[in-house]
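Data first, discussion second: the structure below is written as structure tokens.
With one protein chain removed, the remaining protein chains of the complex are shown where they sit.
Here is chain A:
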């Protein structure tokens, strides 16, 4: 496999010399590329839980659903009156997807019926992000009105509104057991909420200086806005992207940053846009993939923090990446409307350990 040499810890040489080279240029290969489908920037891209299709949403107010294998357009969903920031498939039903828009609505769509089946209204400003719980019965939305709303989809009611941020909420994620919501905001804070009680359990912030307070509004403390959060597959760590151009891995039990990832040659990853990031665990060493502002898609080795792969097609920002089957497939969308579908090179796939140590997915959820 030749991956052993990576786990050597932080290498000072790469940071200083700035001649970083992707270790595995053949890690992913482009399966296909779609261009000129949306008339405007594509803000998010998501793969359905059954892996049959993916959907994109755009500032041109439309959602498009494609066949993942072939890239053929399945359907186009119209209804939003303003740009769409985020979308998400129901984890228990690949025919249902939810989207959130600047028109202050969240819509649930049936892909096969090509229609909107439910509209959720509550937010008073642009809705930036949505997440389903794994059982698919609750939806959590974050908005530029600085609140987070928890919806019970079966009844369409608001279960709870969490108003604890002082700037737009940019990103949300859940721990794998669905008990903690992690929210990120432009106020520079990440807050951990108990999903059921709505209590704030913890707040994380990164201070550039060693003194001052994180939450006090003093001028000498600068918390960079957090643009994206994601939990590690085991839920013990949080990956945060902030607009100081860095991605950080947090041990939230310990309130500590344990890894910091930088762009190619120390360049910022993103200082203006919210670029999604995910963990890839299909490879023998865990990796992190993120979109960037001007360097295409970057993939880091979690341990060594080195860039191991780059797909740099243009200098346009890549807004979102999504993975399927732990990273076997990777999709990305960018501001110039380009969709890329990438496939992991088979030689990097982690070998199955002895039978019994790896848990196979049991089909408890009906298809």
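In this text, a contact is a pair of C-beta atoms (placed from the backbone, for glycine too) under 8 Å apart; a residue touches a chain by one contact, two chains touch by 3 or more; residues count from 1.
Just so it is clear, contacts and distances are computed from a predicted model.
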| item | value |
| --- | --- |
| Chain not displayed: protein name in its UniProt record ("Anaphase-promoting complex subunit 11", "Chromatin binding protein", "Translation initiation factor eIF2B subunit delta" or "Signal peptidase subunit 3") | "Chromatin binding protein" |
| Contact partner of the left-out chain, one of A:26, A:69, A:152 or A:343 | A:152 |
| Of A:302, A:321 or A:339, the one touching the omitted chain in the full complex | A:302 |
| From A:43, A:101 or A:133, residue that would touch the chain that is not displayed | A:133 |
| Per the touch definition above, residue among A:22, A:74 or A:164 touching the missing chain | A:164 |
| Hidden partner interface residues of chain A, rising order | 7, 9-10, 12, 15, 90, 92-93, 96, 108, 110, 117-118, 133-138, 152-157, 159-160, 164, 175-180, 191-192, 194-197, 199-205, 208-211, 213-215, 232-237, 249, 251, 253, 255, 257-260, 279, 281, 286, 302-303, 305, 359, 362, 364-366 |
